[in-house]
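What follows is part of the complex, with its chains left where they were.
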Amino acid sequence: MTDEPRIIRKKTGNFLEDFRPGQVFRHKGGKTITEGLFTTFTDFSMATNPLCKNARYAEAYGYAGLVCPPGLVMLVAFSQTVEDISENARANLEYIDMRFGTPVYVGDTLEVETKVLGVRPSSSRPNLGIVHVQSTARKEVGSESESVVMTWQRKVQVYKDDESVEVEGFQVDPDPVPCEPWIPAHSAGTDYKALAHLSSPDSYFEDLEPGTVIEHSRGRTVTDEHIHLTGILDNTSQVHCNRFMIGLNPSRYVGGELIVFGGIPFVLCLGLSGPDVADNALGDVVYTTGRHTAPLQAGDTVFAATEILAKRDCPGRPDLGHVDTRLLGHKFVADEGAQHPDAPAGWKKVRIFELERTLAVKRRDHYA
Amino acid sequence: MTDEPRIIRKKTGNFLEDFRPGQVFRHKGGKTITEGLFTTFTDFSMATNPLCKNARYAEAYGYAGLVCPPGLVMLVAFSQTVEDISENARANLEYIDMRFGTPVYVGDTLEVETKVLGVRPSSSRPNLGIVHVQSTARKEVGSESESVVMTWQRKVQVYKDDESVEVEGFQVDPDPVPCEPWIPAHSAGTDYKALAHLSSPDSYFEDLEPGTVIEHSRGRTVTDEHIHLTGILDNTSQVHCNRFMIGLNPSRYVGGELIVFGGIPFVLCLGLSGPDVADNALGDVVYTTGRHTAPLQAGDTVFAATEILAKRDCPGRPDLGHVDTRLLGHKFVADEGAQHPDAPAGWKKVRIFELERTLAVKRRDHYA
């Protein structure tokens, strides 16, 4: 060729000015849960519930096999929405009404669609605004047994492509999306007591006391493994994996360096809380609201605590109870010479994550 | 024992003086593709074609399940040849006539053999020379359904064990190895349009225009994850994983530190090009030639572009067309104070990879 080739640079993802009221994105790809993905994320997250560790236990409880924990379902489903919704985001602001439905097993294929509920341009920052969406993940799409595995809303701060474009805000109603956790019936014929040593002995409904905060004992340092983890989720956001791009314009990006995908501290906090509050849960019922309150970067160590807010009977299920909790994640940031009441000398405790979380928890008198 | 034990240090791999004309290596090991390997590499590579992401989609198209993308087949097959051919290599020089055959699925076991086609001692560097080989990977070896999944030639620069040995060059002909991609027939009974939202909307045969270069929008920073990735491929080359060895004699090794296995940027460039040119491909037909033009090291961010060279009908398949492309990989290297036309100030764009690549691409009028 003697002619110079014509250069094409496609726009990737949508910008603030691209979203329309009620617009529906059927996201690309879809993702089949392999045993590779299952293990990488279930185990990475420090999840301890035997339902996601021990097939013998899961099957005795009435599941078809190892159960994908809510954190894994969330990571896979959420990541599919990134290209269309948040590839050009600055920060994820809020998770709202996140609910879980049909259990997800290895071999299931998840596909996700998202409806645009609202846009609100920033009054103070002309190049930014908030996008509000509702997403739903289904399995066995197109078949008679198609079912919802998860649905949620989120608000995310998205850049404009062209700062000079005037963007008009809007807000529409979310769709009603039936999505209740499927929990296997308590079976008189199952010897649950013979399995009780496999989960923690002190995290039954009877043990969780409103008005207490459990500071989970373990921490986990996140390395630059996060780049790889985020990549294998098909999360295409460049702020998690393109260090060159960040380096060219650090002030544009939260923290000025690669930021860990929020899904990582999300599932890690779920996992760290496991032995104390989730080992004997048969389902995460709803995450009413949640948010990342500070960025996480490679090298940070994540800790978590759970506040027990309230508990109550679970209608029709005398073997279970509902427990409302607040899951809190934090890290420590060096603060030389300072002494804070809740941190070692020279360190400041910084909250990174919070999630209002309702669990369906086994009663000891039925299971142990 | 009062006697001192006798020390044995085995020679590993072959050196320039060991290769014989027409010699055939049946490589050790073989490798069964597990779901762990599938996910790690398919997803690491940022591959986006739903054939390797979404089992529902792959099965609707007529495949037996998730399809191993060409990059994964290449990594697994190539790595099996390393011990015999390139454990003592300085650099891989060229890939030639790399072709793909029967689809590879999770559970398949790949076994590889290699024929020595040529040796050419270096005229300027007495301790080095070029080895030219032809390798073929098969599955279901020894059974009636044994078939070729991939065949390729490569040239690689290999060290002598004993610099004083005189090595005579030779060249023999490659074997004819039938290897055509198996592509499922277009089926009138399949509702392809109902699946079209799962792949990118603008990468059909009709969209790919000769004379254009598509600069793929994403980049990916490679971390020292490469050591782990290369290891789990059974690639035994020490230049990718033995930092102590490199440190003792850095000048012997390209770049003077651990070098990223070429297969990593190879599949990453394939993956980065995915949304723009490969999402609607049903097969990578041939890589006529390819090479690594600069080393990659941990910390580098990989970018890619695809030049569309030509396109034409695909005989007997009105639903497909063949597209000849050139896949280019690059990174940016700091060049303080300089201003290059195709790089940000202070940076120089360095090409790391190029691959002549022919794809069999769906026509929109048949599929969307």
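Think of it as A and B in the order they're written, each chain with its own count starting at 1.
Keep this in mind: contacts are C-beta pairs under 8 Å (C-beta built on N, C-alpha and C of every residue); 3 or more make two chains touch, one makes a residue touch a chain.
Note that this is a predicted model, so its numbers are computed, not measured.
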With 2 copies placed here, how many are in the full complex?
-> 3
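We take it that only the chains that are shown with their structure count from here on.
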Using CA atom averages as chain centres, what separation in Å is found between chain A and chain B?
-> 34
If you look only at chain A, which of its residues touch chain B in the complex?
-> 1, 3, 5-12, 26-32, 34-37, 39-40, 106-107, 109, 111, 140-142, 224-225, 227-228, 231-234, 236, 238, 241-245, 248, 258
Touching chain A in the complex, chain B uses residues 34-40, 43-44, 46, 48, 50, 53-57, 66, 106, 194, 197-200, 202, 209, 211-215, 217-221, 223, 225, 275-276, 279, 299, 301, 303, 307, 331-332, 344
